[in-house]
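Scroll down for the structure; my scribbles are underneath it.
All protein chains but one are shown at their positions in the complex.
Presenting subunit A:
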Amino acid sequence: MRGFGDLEQAIMDAVWVADEPLTVREVRECLNRGRSQGLAYNTVQTVMEILHRKGWLSRAKDGRAFRYRATKSREEYAASLIDQVWASGADRTATLVRLFDEMDEEEVAEVRAALAARRRGQRS
């Protein structure tokens, strides 16, 4: 565990993998598995509270402890990023530089044929 960001990431990974909402204790057990020097309870609790404040985790009271769950699945976050790339039209190119660009079906068929012809030419 190098930095704070890595710890946040490890906690999110643990929460995403679990089937049900987790307590801080459960997350800590999960993180400390196979680790010689374990993380302190307070460290894990603090970082999970920060993640809650940042909107990554939501929590509900369960007895005396909170149970945390991810507000969105990993796939939903990934999809939202790709949506951003998708939506980056002409005015957003300075933020992201996309490789893909749209082609209509005719163009795809045309360049595919040209590519195949070049490949044949190179092989023979």
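Please note the rule applied: a residue touches a chain if its C-beta (ideal position, glycine included) is under 8 Å from a C-beta of that chain, and two chains touch if they have at least 3 such contacts; residues count from 1.
We take it that contacts and distances are computed from a predicted model.
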The complex's invisible chain, by UniProt name, from "3-oxoacyl-ACP synthase", "DNA-directed DNA polymerase", "Glutamate ABC transporter substrate-binding protein" or "M56 family metallopeptidase":
"M56 family metallopeptidase"
List the residues of subunit A that touch the chain left out of this view.
5, 8-9, 12, 56, 74-75, 77-82, 84-87, 89-104, 107-108, 110-112, 114-115, 118-119, 122
